[in-house]
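All protein chains of the complex are present and in place, except for one that has been dropped.
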Amino acid sequence: MNWTLALPEIVLAVLGMAILMFGVLQKRHNPFHLASMLTVGAFLVAGMLVIAGPEGLGYHGQFTSDPFSRFVQVLVLVASSLTVIASLDYNDHANLRRFEFPVLILFATVGMLVMAGASNLMTLYVGLELQSLSIYVLAAFARDELRSTEAGLKYFVLGSLASGLLLYGISLVYGFSGTMEFDKLAMTLADPTKVSAGLIVGIVFIVAGLAFKVSAVPFHMWTPDVYEGAPTPVTLLMGTAPKVAAMALLVRAMATPFGHLLGQWQQLIVLVSIASMLLGALAAIGQKNIKRLMAYSSIGHMGYVLIGLAAGTPNGIRGVLIYLVTYVFMNAGTFACIIAMRRRGRSLERISDLGGLGKTDPMLAMWLTVFMFSMAGIPPFAGFWGKYFIFTAAVQSGMWALAVIGVLTSVIGAFYYIRIIKVMYFDTAEAAFDPRSASLSTLAAVSGLFTTLFFVFPAPLVGAAEAAAKVLFG
Amino acid sequence: MIAAVAFYVFALILLASAVMVVSARNPVHSVLFLILAFFNAAALFLLAGAEFLAMILVIVYVGAVAVLFLFVVMMLDVNFAELRSGFQRYTPIGLAIGFVLAAELFIVFGGWKIAPDEMSLRFAPTAANVNNTAQLGKLIYTDYIFLFQTAGLVLLVAMIGAIVLTLRDRQTSRHQNIARQIARIPADTLEMVSVRSGAGMTEIGIRRPKVEAAVPEVEHATTDHDHGAH
Partner (left out) sequence: MLFAVAIFAPLLGSAIAGLFGKAIGDRAAMAVTILCMLLASGCGVSAFIELESGDTTAGVISLGTWVEAGTFHVDWALRYDALSAVMVAMVTCVATLIHIYSIGYMAHDENHTIWRFFSYLSLFSFAMLMLVSADNLLQLFFGWEGVGLASYLLIGYWYYRPSAGAAAMKAFIVNRVGDLGFALGIALVFFTFGSIDFSTVFGAVGQHQDAAYHVLGHTYRAYEVIGILLFIGAMGKSAQIGLHVWLPDAMEGPTPVSALIHAATMVTAGVFLMARFSPVLDYAPGALGFVTFIGATTALFAATVGCTQTDIKRVIAYSTCSQLGYMFVAAGVGAYQASIFHLLTHAFFKALLFLTAGSVIHAMSDEQDMRKMGGIWRLIPLTYTMMWVGNLALGGIPFFSGYYSKDAIIEAAWASCSLVGHYGFWCTVIAAFLTAFYSWRLIILTFHGAPRADHHTMEHVHESPAVMTVPLLLLAVGAVFAGWAFHDQMIGPDWKAFWGDAIQIAASNHVLHDMEDVPGWVSLTPLVVGLAGIATAYVFYMFVPGIPGALAAAFPWAYRFLLNKWYFDELYAAVIIRPVQYLAQGLWQIGDVTIIDGIPNGIAALTEDGSSQVVKIQNGSIAVYAFAMLIGLVLLVSIFLLFLR
């Protein structure tokens, strides 16, 4: 058994416990900043281990390391690091300077790494729970704020329901096939006579449980409330890393063990995808709170990502991965801009608060414009390329209707993204925001530069995504 | 034969007490029925030969979780009538969904067929002469070490979460610092002044007795230094 397969996870967990001990024992100064820095450092170490680590299947078939898992793990680590950096400024102002914050993000990340490498339904579940539980706590982290605790509680209750569905699905699959390992499931299901209705219902339950985590319709109901209530860096986190991990999990679960049942689950994914795109496009229009708007936007984006999965081809999965990368960066950048919306120390969340930002803070307005254009899928920004790869894959698989609906909904979506730009540049100017901290400016600039310049050197990323996608199809 | 009879008895009581958990008017009764349900489930485990699981169920769920529930129910002022009204409001739709789901699952399970080669997998292969607990231990600490450790991390996170969300630095609670009390000498607190008879306090320059510490010191390490007293 090759235990080094999980070395990044092990090292990260140990470092997390060390940071926890450090935070508890450190009494003189508030250890929040130092703990955050250490957490980012731990992510770096883990990232290097992921890249340098061996490949293979280990731990009795429970955990695997392959180009796909490594791609997702690196992306998750990047997203988590961005979150920690974003939290530095926000937590200072929101009186949340507590070292448990980065530590919880770290453990959530460990959970996501486990999810990315899961090759057994049990690993899938445990990783998911580790990630979810950490994020429940994070969502309620501002415990003196009613909105935050309510968000945490809602997410917890509904998340537990989803976990229940997932577990039930896993037990059905186990009951009808006799195994929980992905490889053996794939082997068993290659024989059509062994596929029973109960097993398919189990898959439906598993899809439902994972769809909750990626907030796809109709399991999206928690998203707007929780996004709005949670502290903004936590919203950033929820919008990026767990979405990536859960989507990767969904992709791997559908493609590897249930790959032979493509005909069955494809229709489910198509339905969920269409519903998500429609809701994401329609419901966001009336929103006045920018965090709520981002919630609906993320629902819509997950709809687009699901198109790639529905295509069921390596090209589709490649599109999924590229889309997730671009999505992580533009989302992180947008939330960095949202965190920077602060007047006299008070955080603002209404879209109208952005009025006249083009005059009062042209730099911030420019980056936010870049992100909004990218989200709307306007070339040459990164968001366009994500959509491009997804829609191309759908068309190649003959899913014209899906691609057409995707394009139509992205047109509707462009309306509310561009409305934000309109508010910034054409509405009457409000008072200027407080000066931004260096961490937020850096975050916005890094994400913005990635989003803008993605088209210059897309080849390495596309190549890596392609290699990752091919793994799933043997 | 006896085992079969015992199974049905325990199973029936289990189902009945589960129904009572949901339907009992008095929340304390609900919890007590829950405990009963746990005991019966443990008995079923025993019948199936999983004595370790049975004991764990009793120790953890009855000994810890259910007792905690009891405390919560008794000590917190929860308006159960209000909760129940919501419950009643959603009953019809809940029943409808439950019915549909049950019907669907029934259809599904109607087609249940147990493949012969999977029979062996459904019951964990147990070696003779090794008891249940040892067997579980061997599996958990070898084949399933990865999952076991990850599950441990889940518990760690739960612990951190509980502390983060509830531990408060209460400025109102005063703690005794015995070392300080013992180390105290009269000169710290007392000032001997010779008083001229008939003179007022201000005339002789005595304002107030020396106060050593205005705020009682809080002993334990706190995590949220920024939380002011409320």
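Chains: A and B, in written order; residue numbering restarts at 1 for each.
As a convention for this text, contacts are C-beta pairs under 8 Å (C-beta built on N, C-alpha and C of every residue); 3 or more make two chains touch, one makes a residue touch a chain.
Please read these numbers as outputs of a predicted model, since none were measured by experiment.
When the missing chain is restored to the complex, the residue among A:Val207, A:Ala253 or A:Ala464 that touches it is A:Val207. For the options A:Gln264, A:Thr360 or A:Ser441, the residue in contact with the chain missing from this view is A:Gln264.
If you put the hidden chain back, the residue from A:Gly41, A:Pro54 or A:Pro218 that touches it is A:Pro218. Although one chain is not drawn, the whole complex shows that of A:Ala162, A:Leu237 or A:Ala311 it is A:Ala162 that touches it. Within the entire complex, the positions of chain B that touch the omitted partner chain are 86, 90, 93-94, 97, 100-101, 104, 107-108. Residues of chain A that touch the chain left out of the display are 153-154, 157-158, 161-162, 165, 197, 200-201, 204-205, 207-208, 212, 217-219, 221-222, 224-225, 263-264, 267-268, 271-272, 279, 282-287, 412, 415, 456-460, 462-463.
Methods note: only the chains that are shown with their structure count from here on.
Those residues of chain B that touch chain A in the shared complex are 104-105, 107-109, 111-113, 115, 117-118, 121-122, 143-147, 150-151, 153-154, 156-158, 160-161, 163-165, 221, 223-227. Within the complex, the chain A residues that touch chain B are 6, 13, 17, 20, 23-24, 27, 30, 59-60, 62-63, 95, 97-100, 103-104, 107, 110-111, 114, 122-123, 126-127, 129-130, 133-134, 136-137, 140-141, 143, 152, 175-179, 194, 196-198, 201.
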